[in-house]
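One protein chain is absent from this view; the other protein chains keep their places.
Presenting subunit A:
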Amino acid sequence: MRIARFTARRLLQAVPVLLGVVVVTFVLVRVLPGDPIRTILGPNATEADAAAARARYGLDQPMWQQFVDYLGGLFTGDLGVSIQSGQSVMGEMAVRLGPTLELVVIAVTIATVLATVLGIWSARRAGRAGDHTLRVLALVGNSLPEFWLGLVLILVVYSGLGWVPAPSGRVDPDTNLSLITGADLLDAVLTGNGPAFASAAGHLVLPVATMVVVIVAPLMRSVRASALEVLGSEAYRAAAAHGLPERTLLRGYLARAALVRLPALAALVFGFAIGSTVLVEYVFSWQGFGQWALRGLLFRDYPVVQASVVVIALCYTLIFLIADVVHAVLDPRVRI
């Protein structure tokens, strides 16, 4: 009940934040230099054609009128029409968001599990060769550009070893996967399509691996630092001095306390991962949200930019809410 109240309160608090994001995005995207209409007109277009196109997208209206229309649309679930494609932004986003969220959720989950296991392992061997090796490897992984790492993985694992399918798309079209959520793995489960499930999983290997390598380092450092603090704490040393079994020490004293900082950091990393999918999606022809948003920004497709920024803000808000709840569950000192 308390968690439900906390969640409801936080969601209410998010409303003004999101409204602020809506206003700032609406203004900023129009302040940026660049004309979205000129990018869709042919070489023989006249000023009259440009004016007709502006009227078609409501860009001939005063700014305040455009904002009122946009805001009204938001409340009715209408995010407008893409200037580049002429299609509903909501419809386009629906097929773009699923693939990206699937990629990010799987990558962040794997990275979090890996960071937990390796961080605690590393802390318990602090100063030894294994600890140093792991930290250096994590640092190297964190320093690699996603674009380059993705290409190297494709070169080695697809081109050299032939272990994964061609990096074009997310699932073999011949598996006839029906689109439900846009997250292919999930759709394959929901429709009971085995070949599509295997194909989608195969296509996920390299992009997920690329993202995991890049994001695991900060998570691991956090877990390691927390674990070192716990290992040096009086409570832990007292428990160890009393001869408690290794398993009890690890599970009861070390792991939970070491994970306290992880949710907030994982939330930050999640947000970072959504941003960094732009390059990963490009390299792996993922056709996800990141590429869609970037194209929208490059061509000043106002409705697309506005919708993508609001969605990212919403994602951040929700993920930090979840992180706070998990933090409270892990740490009894935190009250919500």
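Of note:
The working rule: contacts are C-beta pairs under 8 Å (C-beta built on N, C-alpha and C of every residue); 3 or more make two chains touch, one makes a residue touch a chain; residues count from 1.
Keep in mind that, in the parts below, contacts and distances are computed from a predicted model.
Between the listed names "Anti-sigma factor antagonist", "Sulfite dehydrogenase (Cytochrome) subunit SorB", "Dihydroxyacetone kinase DhaK subunit" or "ABC transporter substrate-binding protein", the UniProt record for the complex's undisplayed chain reads "ABC transporter substrate-binding protein".
Only one of A:G58, A:G73, A:G141 or A:P165 touches the absent chain when the whole complex is considered: A:P165.
If you put the hidden chain back, the residue from A:T39, A:Q65 or A:T133 that touches it is A:T39.
Checked against the hidden chain, the listed residues A:Q84, A:N193 or A:Q306 yield one contact partner: A:Q84.
Although one chain is not drawn, the whole complex shows that of A:Q61, A:T109 or A:N142 it is A:T109 that touches it. Against the chain not shown here, subunit A presents residues 2, 32-36, 38-46, 48-49, 52-53, 82-88, 91, 95-96, 99, 106, 109-110, 112-114, 116, 151, 154-155, 158-159, 162-174, 179, 185, 197-205, 208, 255-256, 281-285, 287, 291, 298-300, 326, 328-330, 332, 335.
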